[in-house]
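The other protein chains are all here in position, but one chain of the complex has been omitted.
Entry: chain A
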Amino acid sequence: MGCFRANHTSIKAAVLIQRWYRRYMARLEIRRRYTWNIFQSIEYAGEQDQLQVSLFFSLRLLFHILCPADLISQLLDPVIDPWLDRETCYKTISIPESYTGPRISFPLSVSDTNALLRAFKEQQVLHARYVLQLLYETKKLLKQMPNVVHLSTSYTKEITICGDLHGRLDDLLLIFYKNGLPSAETPYIFNGDFVDRGKKSIEVVILLFAFLLLYPDHMHLNRGNHEDHIMNLRYGFTKEVMQKYKTHGREILQLFQDVFSLLPIATIIDAKILIVHGGVSDQTDLELLSSIERHKVKSALRFPRRSLEQLDIGQSHRLGKRLRSTDGSRPSSSRSIYESHRTPNSGASTSSSSSSSSSCSSLCSPRTPSCISPQTYPSSPSSPYNVLQVPFLDSLSSVPLPSPPQQELEWKQIVDILWSDPKTQEGCSPNTFRGGGCYFGPDVTRRLLHQHGLQLLIRSHECKQEGYEICHNGQVITIFSASNYYEEGSNRGAYIKLGKELIPRFYQYQVSRTTRRLTLTQRVCAAEGSALRALKEKLFAHRSELMTGFQQYDPNATGCVSVGEWAKVLASVLRLDLPWRTLRPHLVHLAPDGSVEYQSCFEDVGTGAHLPQVAPNLAKTLFRYRTDIEIIFNIIDKDHSGLISIEEFRHTWRLFSAHLGVAIDDRAIDELARSIDFNKDGSIDFTEFLEAFRVGNIKRAG
């Protein structure tokens, strides 16, 4: 009897414990999910900023609003040393006796690739001469390749397909360790995004190119959206090259630009499996794709120049308003390439213009800058049928397009392939999240695959927690090979193996800094901490608008608003689709009555080292648009020296403030320029300057 009771009690006890534990694990899972959401939202918001700036630059400058005619080509096209043949400049570079890095000889052999592997594992740097020679040889090889590479499994055991690496050398080495080095028995396809974000982009891409040269029949590389020199300016590859190669960085970057644009766009296995980096759109035409001159599309972020010359830009807001009032209907999705990401589903974009003025007014007093008053541009007689809505920062530029010339169609084909994402909803719509490419639904996939007799689309481009994901009823696989992409423990990496039967098998892995397996708890905590810090930075960067928003709900200045109101303000100002209520405990304090003390959002965030003396208007703008300003500086700084002249600085600033409608007079700019010209030599180290406006140093709360 006693035995039975004891048993019964222990069962009850066990139930209790199990329930508690499961609840604890559920809480962990929730945290993991929203941490993931935070990382993804911020990442894509950042990428969109990049596209907006470049478009702004291309369009604005081209049309002589503020600059002479050729500035855009001067700025974005390479500096060509006329007396040096770019292609063979490596021959003039000699290698010093003191060089202890790997030495390679061309044509490459297995001992060369082994030397590179060994050297990179030991943190050595390959000499610039070898880099240039490698790139030159790679360029020669790639020139012979078609846009779409056709492969067959009949001669090989299995093909291995890898996704984004983003400069993670450890992941690449782990793949080679688990799966074997590239060879006739172990052919590989790497599906783009070899560089940017990670710290070892150069090593990764050198290894990939070296194996490509060694085994051109067994090593295949597809272009990704980060194989693009303008993306590289923003996401770290350019910086990495300039840091590791101070003397020859420029030439190296130039050759990379050429090589990237020569990478094939797609691979097809056994005429059944299509592999591209991003995805497809309802306009994707594989025949057209095979025929275009792919190297002409140097960057997704530059419109083909010819079509831009035919564009007609008046004063953007006015024109935009005029268009919107005459034709309230939204331009059809297949025509407009970019739409304001603020109003993805609305018709007339009046909400975006009003939000633009409210954001501007929170920064400073807006006024129509005189330099932007409309010149005598011929007014466009064309109907607003083809309209390009170009978002930039807070406003919307509406630009009518003539019917797209061939160049632009071709550009769109490539951008769609490199930037699109699959979605569950049917149909095809512009990818407002990223700013380029499309969202394509299962019907688009089905149609395209059927049209070409294909059975599967393998793509990358999106980070997945398990390293891979299957969607569109098994017709689309996403494969992602950079583990711990956002943070230690955030996700696994994976690769696919495909044999003659064409059934994909997935292999997962995770690079780990420690030998002891991290528990889920530890991984979630680390990732969550990092995500929350990034989110708090965003909050701080938008402080003035957020405060304005909060104050609207707090007319009596009590310092508190309800949780619902707090969440609403955040969602509308930051435009990040996150579970704010769930995140609330990490971001802000509650008053005893359960309302939110909104000032506490900004409590534990500090700024960098002492700020240079700067007018308040300027300071706010600098915090908010720091990244965009940095991109513009980087573009202007053609030789990537980190320095620009005072004149260029003034000029850039004027450009920027004009578009924003920020009233900053020349004197303030001059004073600022003078104050940060630390060496008094007429040049400004803008990196150092911008560092001060980075929102960092979040003090650990309590």
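The criterion applied here is as follows: a contact is a pair of C-beta atoms (placed from the backbone, for glycine too) under 8 Å apart; a residue touches a chain by one contact, two chains touch by 3 or more; residues count from 1.
Everything below uses one rule, namely that contacts and distances are computed from a predicted model.
For the omitted chain of this complex, the UniProt record lists the protein as "EF-hand calcium-binding domain-containing protein 2", which is one of "D-lactate dehydrogenase (cytochrome)", "Ribosomal protein S2", "Ubiquitin-related modifier 1 homolog" or "EF-hand calcium-binding domain-containing protein 2".
Touching the missing chain, out of A:Ser512, A:Thr582 or A:Ser683, is residue A:Thr582.
If you put the hidden chain back, the residue from A:Ile93, A:Ile470, A:Ala534 or A:Val563 that touches it is A:Val563. Of the candidate positions A:Ala26, A:Ile95, A:Ala271 or A:Ala591, contact with the hidden chain is made by A:Ala26. On the side of chain A, touch with the chain left out of the figure occurs at residues 9-27, 29-30, 33-34, 37, 424-425, 517, 519-522, 563-564, 567, 579-582, 585.
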